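Left out: one protein chain. Kept in place: all the others.
Naming follows writing order (A and B), and every chain is counted from residue 1.
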Amino acid sequence: MKTKMLTCLTLLLACGFGLFVFADSHEKEEDMNKLVFPKAYKTTAVSNGGKISGVVKFDGEVPEMKKLEITKDKAVCGVTDKFDEALVVGEGNVLKNTIVYLMDISQGKDFDKEAKPELDQKNCRFNPHVQLIPVGTALTVLNNDKATHNVHIFGTSKNNTSVNKQQTKNRKKMRLTGAKGAEGPVEVKCDIHGWMKAWVAYVPHPYFAVTNEKGEFTLEDVPPGDYKLGYWHEACGTNNKEPVKVTVAAGGEVKQDFTLKLKEAK
Amino acid sequence: MRSKNVVYLILILGLLSVYNLIFAQDAPEVSEKGKEVYEESCAHCHGTEGRGDGSAAENLLPQPRDFTRGLYKIRSTESGQLPTDQDLFDIITEGMPGSSMPGWETSLKADERWEVVAYIKTFYDGFKESETPPRQISLEGKIPYSEESIEIGKGLYTQFACFECHGQVGRGDGTSAPTLQDEWGFQSWPANLAQGWNFRGGNDIDDIYKRFIGGIAGSAMPMFEDPAFGLTIEQSIRYNELDNKVEMTEAEEEEYNQLDEKMGNAFEILDLMAEGSADEEQKQSYATAMKAFYEKSWHLANYVKSLSSEKRPEPAIGKNVLRSQYTEDDLPQIMDAAWDTLDSSYFPLVGQIIIEPRQFNPTIDSVNAKSFYNDTEVAFLFTWDDRTNNTEVKENEDTGKTFEDAIAIQFPVKIPKSPTAEKPYFLWGGRKAVYLWEWKASAADKITELTAKGINNAEEQEIQGDLQVEGKYTDGQYNLWIKRALKTDDKKDLQLEPGVFVPIAFSAWDGANGDVGTKRVISSWYSFVLEPVPSSRRFIYPPLVALLSFGLLVGLREFVRQRNT
Partner (left out) sequence: MKRISLFTICFAIFIACWVFLRFVVGGVISVPIPSSVISMYMGLVLIAILVHVSVEDTRFREFLRPIHETLVGENRRVRRIVLAVLIPLLMLGYTYSNLAQKANPPGDPRDAHPSPPLELTYKDEVIGSMQDVENPYRHYEKDDPEKFKSHVENGRRVYYQNCFYCHGDHLDGKGHFADALNPLPANFQDPGIIPNFQESFFFWRISKGGPGLPASGTPWNSAMPIWEDHLTKEEIWDVILFLSDYTGYPYRTFGEGH
């Protein structure tokens, strides 16, 4: 009896140590700013799925949006005023551009195959500021300016997937294949116009949403079950340490609001 | 019981070692040697874990490479590809000019360098995982270096929008230059194409071509794309011509639209190719368009090559010292063509790291100087490259605080009488004072005479106005013209005399690089001389000597003849 217990204990200890080594080398600070993806995802037909919706609000003093200095190509870029979109807070302190998603979903619906993610460059501003791209789908980048841009999608620490392509005024449309695996959100920048910044997240399943001007998000057709609900925001960070647990019933609706604070300055 | 515990302890250890064994087998075969060499020679900058965070990294810009991301700037492979082993080996061997990465050819044996290549690859899993070797950039269809090619390349330079960052004539002064950052968020200045000796990946035409095609990963330098894809060189030039026309005739409009459509189709095919859904015919026209693009890139590479001298010029030592040329006429003004008749003297500059605050990452490479003098005055033309024209102190959230650009030219107050006599300390004097001309970009027509007895101990002279000055900033370059009388009434000024070698030194500030006060670039003492007018004796004495020697010969013959008789 005791022998068995000790054996178990030994194995447990060994595993624990192994895990410890593993976790130690991987739990880096930068991971805290990333999305959490399930190990695998299987598409199945979802019937009578549930719905998760809510509003993301900002808690804290709302700083005035910083007006960006247009340092060049004023004829094209200067026609509209541009602001730093890192923190867009609407009436009632609602927070735009927050990604809300299910961290641990392992099966569910397929992506909307019709959707073609687009990143527009107009008057030297990226639109949208935050968007989701299904893994393996090409991003169509539009240039609606009489100016040369370069689309620089940053790589992450783990993948050599940095993409940096010039898009001159002659090229109105360019399709870019980015990361082959799930990653992000990663920064998109136009180096020529240093103020142009946006974010893209390559996601492995469709249970991701970006909050709109009203701070609202909706995740639909969620198979019934228990999930961890996560968020990411450029300026407010993530809740990777303490995800919210939700239970979705068949055909049911779950309301879950979030209140975010600015990331602590390092 | 106790003995059993020991057994279990051994068991645990055994399990752990098995775990370690499995773990170790995952790693590619790397010899201890590579690790050893890496830790001895590389880790102090690149960090023991290859994160580019070694103890010396803090003060370096460009920052040491972070090997864990697999992003390598200098590659012979296509965009988005890993470098080849040979690429890594070459960088280790030759170093990266203009950065703090030296070549290791002399200090590491070739096999040691290969071991290091194998070792740094272990920092990034992608090397292990990639099944196919990285696609290399083909150098086929290289166009020979020629005047015509350079001319074509010059046109393409504008069309390819290189000027956005590298500036109109390539001095790295494009309008986007001040805001460029690399993916790590560090300021990343575009290359000054007139200083090829600082190109990180070398300045052979092939090297330049590879940077176009492959981009410089992690930096703002994108993978190039033909802005007039699908058009031949002639068509591209024509398209650009039409594009810049304010008004087009109907025929021109039609021509323009045709070219535009051709281009549009080619771009369409480019996207189809990327998705892998192009048909045979499309593949064919893609190949034709790519061929034209490669051709254009070779012309562009030839043009970029033509912008710089092959090697860093020789510093102004020995025969190269700054020699002021005598002229009987009035001295030339700042933009006078007369200056082009002189060779310039090259004074390399380095960061001031002697007195805090220090400048570890200078952006000004050097200052060039020329000079003329006549019987009463001397004029100088100082030229130096600076990517930005900073005329005021500015606070910027993204790029930090910037200051004004400036330069100071330094002489001793009194010329040392002999080579062994004491000179003032080269860094703005000390026990002995120096005489300085300080010019700031904010007041281009003003220059201040200073007397200094130390870098933090400079005083404006009471008597100003001995100097005439004009400063200009164009295309990433300052031209500063200064004129002064050879002799002044001010006792604190240096007095000049032809034929006397005068020590000269420089300090310069690039405000965009945070240069202010002691944070600056400096030079050692060099020499400057009002080159004496070659004396007219050189036309009188030699014929006299010749005549004399002839006379001597004749005399000798006569003497011998007479003795014989």
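Quick note on the criterion: a contact is a pair of C-beta atoms (placed from the backbone, for glycine too) under 8 Å apart; a residue touches a chain by one contact, two chains touch by 3 or more.
Keep in mind the model is a prediction, meaning the values are calculated, not measured.
Among the displayed chains, contact with the absent chain in the complete complex occurs for B.
Touching the chain that is not shown, out of B:354, B:393, B:443 or B:463: B:354 (per the contact rule at the top). The residue from B:154, B:387 or B:423 that touches the chain not shown here is B:423. Contact with the chain not shown here comes from a single listed residue; of B:162, B:512 or B:529, that residue is B:529. Across the interface with the omitted chain, subunit B contributes residues 41, 44-45, 54-56, 58-59, 99-100, 102, 104, 106-107, 312, 315, 317-319, 321, 323, 347-351, 353-356, 360, 418-420, 422-427, 430, 432, 499, 501, 523-527, 529, 531-532, 534-535, 537-538, 541-543, 545-550, 553-554, 556-557, 560-561, 564.
To be clear about the criterion, only the chains that are shown with their structure count from here on.
Inter-chain centre distance (subunit A to subunit B, centres taken as mean C-alpha positions): 39 Å. Taken in their complex, subunit B has these residues touching subunit A: 4, 8, 11-12, 15-16, 19, 68-71, 79-80, 82, 124-126, 160-161, 164-165, 175-176, 178-181, 183, 215, 217-225, 227-229, 260, 263-264, 267, 271, 274-275, 396-398. Considering their complex, residues 3, 6, 10-11, 13-14, 17-18, 66, 69, 71-73, 138, 148, 150-152, 154-175, 177, 191-195 of subunit A touch subunit B.
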